[in-house]
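Yeah, one chain of the complex is gone here, protein chain that is, but the others are all in their spots.
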Amino acid sequence: MKKYHKHTPSKERAKVNGSRAAPRILEVRQLSASFYLNRKVIKAVDTVDLYVDEGETVGLAGESGCGKSTLASSVMKLIPYPGRIVSGKILFRGQELLKCSEQDLQDIRGNRLTLIFQDPSSYLNPTVSIGMQICDVIMAHNPVDAREAKRRTVELLGSLGIPEPAHRFHSYPHELSGGMKQRVLIAMAISCDPDLVIADEPTTALDVTIQRQILELIKEKVIGEGSSLLFITHDLSILAEICDRVYTMYAGRVVETAHTVEFFHNPLHPYTRKLLSAIPRYDVKKPLAEIPGSPPSLDDLPPGCSFYPRCDLRSERCLKLRPELRELGMKHWVSCHNV
Amino acid sequence: MSAELIAFIIRRIITATLTVVAVSLLIFLLLQAAPGDPVTTMTAGHKVPQERINMIRETLNLDKPIIVQYWFWLKGIFRGDFGMSFIKDIKVSVLIIERMPVSLQLVLFSGLLTVILSIPAGIISALHEGTMLDSVLITLSVITASSPVFVVGLLLIIIFSLWLGWLPPMGLDGLFDVKRLILPCLALSLTFVGLLFRMLRASMIEELQKDYVVKDRAMGLGKAKITARVFKNSLAPVLTVSGFMIGSYIVFAVLVEYVFGLGGIGSLLVNATLTQDYPIVLGLTVFISIVFVVSNFLVDLLYGVLDPRIRYSSRK
Partner (left out) sequence: MIYRTRFLTRQIQKALVRVRSNHLAVAGLIIIGFFAVLAIFAPLIAPFDPYATDLNATYAPPSWRHPFGTDHVGRDIFSRVIHGARIAFAITVLVVLIELTVSVPLALISSYIGGTLDEVVMRIMDMIISIPHLLLAIVIVALMGPGMRNAIIAISISYMPMLARLVRSVALSIKEEPYIEACYVLRFRSVRIVFSHILPNIVSVIIVQLSLDLGYALIDMASLSFIGLGVQPPKASWGAMLSLGKSYLLHSPWMVIFPGICIALLVFGFNLFGIGLGDILNPKARQRGG
């Protein structure tokens, strides 16, 4: 039997909870996840600590392959075979997700904790109309009949800027453009008024002009409606625009985290600093900075700091001892020996 | 019922009709190519009085040019006239109608049995890929798929009638004679169960890797619903394979009828070849081929309904 949660809209919840010491929306403690492939162990996520407070927008930045997407799928406990969560805890409003039954997880996923995917084309079922796919989600978590679900879906499509929503309800994914498909995915993610939305590079696969539209949409429909947001991307400029706090990941580990303003004004970790200096600027003329070398292969990580070979500040200690996160300022954590 | 669907159906109907014409042409040519003239062929091995021969010549329009002969032959087919047996002195179409119920029972129940056996097995195997159960099912499927129908049929009779004495061996007693239908239907379906099972399993395994399944799980949809959707999307290759197998299915039904002594169209065909009653042989061949074409047509149709993308791409 499905449990339908009695749902208070997230905006109100934010108002109420913000004044009390309530469990954080999301708290990831020392999470490790690895892939086991052909006798190789690929440590995609290595003892990561992360949290998202009520109503916050948190950014997660890093290169491709640094483990951010694996982190996202781990939180949803949807890591694909041959991956496995090795250790750690994931607390969603105080509820330990890793200890939940599959049934409980089904109730939470899509309902209070949702995910927006990167490439809308492959994440939509090609033989089911987009309207039905959204209705599926609504009906899975709400005690409504098909007609009501359809009504809500059309309303949702309309509010997300899809023209002729009643007609578009019956369209198939291949009839829509990339931007429209992404709107459909966003619609699905917000359809049940979730507490937390994880957006895994939602704009990366789209044209630049569409990226801006989608970003505005997310600002309006996710953040604006009071949901918390974990925004994963490799585009730092987006994070600067919408996030309250930022994390950077490198080779499966969190290397730096701070409030956005502090983060961008005073980056401490060598990797973050290099990243920021690599952003092309139109006002200052200088050659395009780059970080020499390439990210390490995740199945063969050194015992010390993973950034060692490419770091300016490297020292003997970095080679042997892995740096832990230290608080080096107001809620500004960095994992580096030499800062 | 969208416009594309209707256009798709019409295109398929046209193709099917043209194929029927092609079949009739082929059979006609075969008849012409046979050694001797058609009369000799038609009355092969039987002593026939002269007036009979003349009547045959007339019925077959043998005095007229070939094109005209073909034209009458084709017209006959579209009117449901498949020729006449000169030995038994009955129209082939009458014989067909007489024996249709038996064959229909066999074919339909076997088909049902095949689906009942292969689909759940395929789904279960796909969901439990790599387990012992999976391996056992696969092995079974290869074994059944390679055994010819009549061997399976004969072995079944030996096991269940002779040794175990559970079921009567042959013949059919009126409609829905389940006892007598089980063995023939089982024999006919086992070969195809093996093939369909493997196809469905492979297709579902591939489909389960797709991203939209991840999306469905991430949105908290129930396992049953997700499996149902994946199943629906996996059907396409299965249907394609089924389409190729229909021909074999029909012919194997003929063999099964012969093995089990069922009085259907199939055993009629076999007996006619043995007694050299060529009008029946040819007429039945045309009829069976038409059944084949129609079945393919229906499969295509199903395909178009299940996968909307097909409706656009099948334009020549």
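Just so it is clear, A and B label the chains in written order, and each chain counts residues from 1 on its own.
One rule holds for everything that comes next: a residue touches a chain if its C-beta (ideal position, glycine included) is under 8 Å from a C-beta of that chain, and two chains touch if they have at least 3 such contacts.
Just so we're clear, the structure is a prediction, and the values are computed from it rather than from any experiment.
In the full complex, the chain left out of view touches B. Listed residues B:140, B:251 or B:298: the one in touch with the omitted chain is B:251. When the whole complex is considered, the residue among B:6, B:100, B:116 or B:143 that touches the unshown chain is B:143.
The chain not shown here is touched by just one of B:2, B:54 or B:273, and that residue is B:273. Although one chain is hidden here, its contacts on chain B can still be listed: residues 19, 22-23, 25-27, 30-31, 33-35, 41, 129-130, 134-135, 138, 142-143, 145-148, 150-152, 154-155, 157-158, 161-162, 169, 201-202, 205-206, 209, 246-248, 250-252, 254-255, 258-259, 269-270, 273-274, 276, 278, 281-282, 285, 288-289, 292-293.
Basically, only the chains that are shown with their structure count from here on.
Between chain A and chain B, the centres computed from C-alpha atoms are 54 Å apart. Per the touch definition, chain A reaches chain B in the complex via residues 2, 73, 76, 78, 80, 105-111, 114-115, 117, 119, 122-128, 136-137, 140-141, 172, 174, 185, 188. Taken in their complex, chain B has these residues touching chain A: 210-212, 214-222, 225, 229, 232-233, 306-309.
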